[in-house]
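Omission of a single protein chain aside, the complex is shown with its protein chains in their original locations.
Right, chain A next:
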Amino acid sequence: MTPYRRDGLEAHPDRDFPDYKSTRLRHPKEPLVVLRDPETELTQPVLGAGPIGPLDDNLTRQHPGEPIGERIIVTGQVRDGNGIPLSDQLLEIWQANAAGRYAQAEDAHPAPLDPNFSGVGRCLTDDRGFYRFTTIKPGPYPWRNHDKAWRPAHIHFSLFGTAFVSRLITQMYFPGDPLFPYDPVMKSVQDDAARRRMVASFDLDATEDQWATGYRWDIVLRGPEKTLFEDESGMQS
């Protein structure tokens, strides 16, 4: 098996981050056991989730009416740590509606539900590694972590990459959100540059005239140590 790169893993948050109270009883206290190059975890999952529906990448077209809110396009490239674009990658996204309410029964935030918005999207990256969703800009919402706790607006992303060890669940944030300095989830990523990598950029190229503003957000997943190009043997392994 080709080993996977270990450099850069420190970008991820520590699981023990007291400011985010739910970490307290949910992070392991025993040391992790180091596994080097395990064949099972270096295998790429083949997903059995079935085909992507034609409207899965357009969250504004999944109901008879238009959802309320600011229509946006979110697009970007998925690459591995070697800069190689990853095609045919499944992205799953989910988010609150424009009022900051999730379409899940347990969400008790007293903001309106939108009958025209579910907030769930899926798509595959194209042959250059690009994904593209049309959706509504989510609103910030309150939670009970601390006094006056509000999450900055975000979209949840789930990706698989080229091995089980490349699995990533994360959140994309919007530029200039005044809630950033108060959000322990975002601040759990302690390196400034790493934290900025979770924030999309406004993108005029992705913006559509008279229709939607565009945001660009590239995603980098853990990749193998050696690429085919670098493999000295010249053999495809």
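Just so we're on the same page, a contact is a pair of C-beta atoms (placed from the backbone, for glycine too) under 8 Å apart; a residue touches a chain by one contact, two chains touch by 3 or more; residues count from 1.
The rule is simple: contacts and distances are computed from a predicted model.
Selecting from "Sarcosine oxidase subunit delta", "tRNA threonylcarbamoyl adenosine modification protein YeaZ", "Peptide/nickel transport system substrate-binding protein" or "Protocatechuate 3,4-dioxygenase subunit alpha", the unshown chain of this assembly corresponds to "Protocatechuate 3,4-dioxygenase subunit alpha" (UniProt protein name). Among A:123, A:165 or A:206, only A:165 touches the chain left out of the display. Summarising the interface, chain A meets the missing chain with residues 7-9, 11-15, 17, 20, 22-30, 32-35, 38-41, 43, 45-50, 79-84, 92-94, 96, 102-104, 106-107, 118-120, 156, 158, 164-165, 167-171, 185-186, 188-189, 193-195, 197-198, 219-222, 227, 229.
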